[in-house]
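We show some of the complex, not the whole, and keep each chain where it was.
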Amino acid sequence: MPDTSFFSKGAGLTARELCALTGSELGEGTDPDLRVTGLGPLDRAGPDDLVFFDNPRYETQLQATNAGCVLVAQKHLAVMPAGLPHLIARNVSIAFAAAGRALFPAALKPTPILGQAGISPRAEVDLSARIEAGVTIEAFAVIGPNVQIGSGTVISPGAVIAAGCAIGRDCRIGAHVSLAHTLLGNRVVLHPGVKIGQDGFGYVPGPAGMDKVVQIGRVIIQDDVEIGANTTIDRGAVRDTVIGEGTKIDNQVQIGHNVEIGRHSVIVSQVGISGSTTIGDGVMIGGQTGINGHVTIGDGAQIAAVSVVAGNVPRGARWGGMPAKPVREWFREMRFLTELAKKGRTTRNDSDE
Amino acid sequence: MPDTSFFSKGAGLTARELCALTGSELGEGTDPDLRVTGLGPLDRAGPDDLVFFDNPRYETQLQATNAGCVLVAQKHLAVMPAGLPHLIARNVSIAFAAAGRALFPAALKPTPILGQAGISPRAEVDLSARIEAGVTIEAFAVIGPNVQIGSGTVISPGAVIAAGCAIGRDCRIGAHVSLAHTLLGNRVVLHPGVKIGQDGFGYVPGPAGMDKVVQIGRVIIQDDVEIGANTTIDRGAVRDTVIGEGTKIDNQVQIGHNVEIGRHSVIVSQVGISGSTTIGDGVMIGGQTGINGHVTIGDGAQIAAVSVVAGNVPRGARWGGMPAKPVREWFREMRFLTELAKKGRTTRNDSDE
């Protein structure tokens, strides 16, 4: 059983409850009153744990698992060990995720570091700030003039909220977050070290070095956005930087000034998005990818990890490579050039060593 | 009119004043007493806003703009809508930037988070620190023994300045900045989360794992340097890490030990510069580029984004690619290989699908 000592287990869920919750079907011979309280991977789960099996690569682990119950797809029923309780899910990952959220509701959002509600006497809160009831502000957080914070929001230790920022309800603002010139919607989660609203990077050559281009825009973060640790988002120059509703951003992503990202997009760690680029709804961008400035990525586009997007990407497209192009084309080019290089080597091998 | 509520508008500037300030010429039919108080992009500006037009791509926006006044180049006068007040600039971007600095002087540098001058009773300032008059140290900042801070400098909440560091005059040290073994000149701006002067990454194999190579150098940051959020700069091993006067560094850049960067260089976000590399004056480095250790990049060189610099780059060169080479050569290679791959595909297409 994996050690989940940081998240205490509750009463758990029965197989019947799990079926209702996840739209799954009770497996043959599975007791509807069977109860699980935890989650685990196949190789470490115990009899109280729910696991999932979705990748034939792990069949050996499935055969040996000590898990109490397995979420499995119809197509994999043939390899289920006899007598192992199981639930048949249409989409195993989605069902497992739903079960996880129900079993560990405390893991849905970061909790206060010091475990106490209310405003710490060791926080620095400007008298002009408007704090709704039910806000938690922990020690050494700083709330500047005219800041607004909605009820249910938690401001972690050391977070710094500059003048005039507005934070909606039920947000989680992590330790060492810095917000300036920023408006946040409801249920926004900012993990530790996120820096939002500092100057965009704008200079012009002057007589004695680079001169500043003033950055007078804002950052707008809509409802249900989640942003990973140490990510940076600059405020706009003469318009706003906008992150649309429900978009999820991983750690150490860099987002330049005037960037607009749509709703329900997913951006993996270490991606860099240059200034004034527009990204649609439901876009997926793999880790470490770099995106040029002033380009547009259409709704639903998917960009592979470690790509370089130089120009516009059509909606719904799947692109990758340096520079990024349609995935099929990119794969073909890579294959062709690799084969070519192999041939080249074969014919001139001796002189080469 | 874009919402610039975080930066209040002042009395503004007349067309005549703007011409004097930016070296522009009053457009035909433009009232010299016309006054603007704000800045905007073409598509959102209102009658109090100055905008610029420099890219024919946005001509439709120009035709429909509600802006009060347009900065435009001589060569684009033909497309100016009749009756739209305008100023003719030699360099539109530079003129617009100068106007912006005059209209929004408060945006030139970050301002204190809590809006108050002086040393907060909730800052921790070692008694041996030498703080000039006119320094602002905000709540929960930490100033170690023998630190020196020049007048006009603002230390933001939670910044940590370790023993012996010296900070010049009129600097802005952002929230959650950490400085150690570092000397800063005047007018240096460090955005939130910048970490300077921690150990460089040096180890040698030992009998029981990796052994430390001590890092006993310093970091020297000269006048007018600006450094973006969450950038990290390690101190030198047995020499100093140096960032030259007026150099501008974007967010999430990594600079290794012993690196020396010249004056008025520009380094875009997520660049990594390995240890002991020397970069000249007036160098431009595009985002996400990686630079090998122990190489030299000559004065005025320009390196494209997402490149990998493996060896020395001559002064004035324009390089790009992986590994980086002269831009013209790099483009030709990319074009040639792409065409080759296309041909290759055509001749063997069927087996490929």
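When the chains are written out, they are named A and B in that same order, and each has its own residue count from 1.
In this section, a contact is a pair of C-beta atoms (placed from the backbone, for glycine too) under 8 Å apart; a residue touches a chain by one contact, two chains touch by 3 or more.
All values reported here derive from a predicted model rather than from experimental measurement.
Novice: Counting all identical protein chains, and not just the 2 shown, how many does the complete complex contain?
Specialist: Altogether, the complex is made of 3 copies.
By our rule, only the chains that are shown with their structure count from here on.
Novice: Specify the angle of rotation obtained when superposing chain A on chain B by their C-alpha atoms, rounded to a multiple of 5 degrees.
Specialist: My answer is 120 degrees for the C-alpha fit.
Novice: Report the inter-centroid distance (CA atoms only) between chain A and chain B in whole Å.
Specialist: The computed centroid separation for chain A versus chain B comes out at 27 Å.
Novice: Inside the complex, what are the residues of chain B that reach chain A?
Specialist: Within the complex, chain B touches chain A at residues 2-7, 39-41, 44, 91, 93-94, 96-98, 100-101, 103-104, 107-108, 110-111, 113-115, 120, 122, 138-140, 156-158, 174-176, 191-193, 224, 228-230, 245-246, 248, 250-252, 263-264, 266, 268-270, 287-288, 305-306, 322, 337-338, 340-341, 344-345, 352.
Novice: Contact residues on chain A for chain B in the complex?
Specialist: For chain A paired with chain B, touching residues are 124, 126, 140, 142, 144-145, 158, 160, 162-164, 176, 178, 180-181, 193, 195, 198-199, 201-206, 208-218, 230, 232, 234, 238-240, 252, 254, 256, 270, 272, 274, 288, 290, 292, 308, 322, 332-333, 336-337, 340.
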